[in-house]
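Excluded from the complex is one protein chain; the other protein chains are retained at their positions.
So, subunit A:
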Amino acid sequence: MSRPPRQHRAEEGPDRLYTVTRGRSRAATDAFDVVTLIVAEQAPVPGMQSEHAQILRLCESPTAVVEVAAELRLPISVVKILLGDLLEAGQITARHPRFVPQAALPDLDTLKQVLHGLERL
């Protein structure tokens, strides 16, 4: 496997986010919610963009997108782009949240689970 072309180092300053995402400002897919749990499917490999490698290390156990963003100190939208790269390459999997559809109520099973969990705190 060859080193990807135009490998950038993350720099400080206003261009950093642009650099990290290689100029992309929007995730290609809507694949991630803030609480989608990310699981690494492989260890980082040499030559990988450092943010990608960081994510793979972080996600050795399931980690929510917001937690990845907080750990990397990057905005959520930037993290989603990075996750999109990894997902596309099969290096992570995503465990999706069970959404409550807009203007609908959670099902009773869900509510029971959540209630029991809270009562046990």
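The criterion applied here is as follows: a residue touches a chain if its C-beta (ideal position, glycine included) is under 8 Å from a C-beta of that chain, and two chains touch if they have at least 3 such contacts; residues count from 1.
The rule we apply is simple: contacts and distances are computed from a predicted model.
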item	value
Options "Nitrous oxidase accessory protein", "Acyl-CoA dehydrogenase", "4Fe-4S dicluster domain-containing protein" or "ATP-binding protein": UniProt name of the undisplayed chain	"ATP-binding protein"
Option from A:Val45, A:Ala89 or A:Val114 whose C-beta touches the chain left out	A:Val114
Subunit A residues that touch the omitted chain in the full complex	17, 33-37, 60-64, 66-67, 69-71, 73, 75-78, 95, 97-103, 105-119, 121
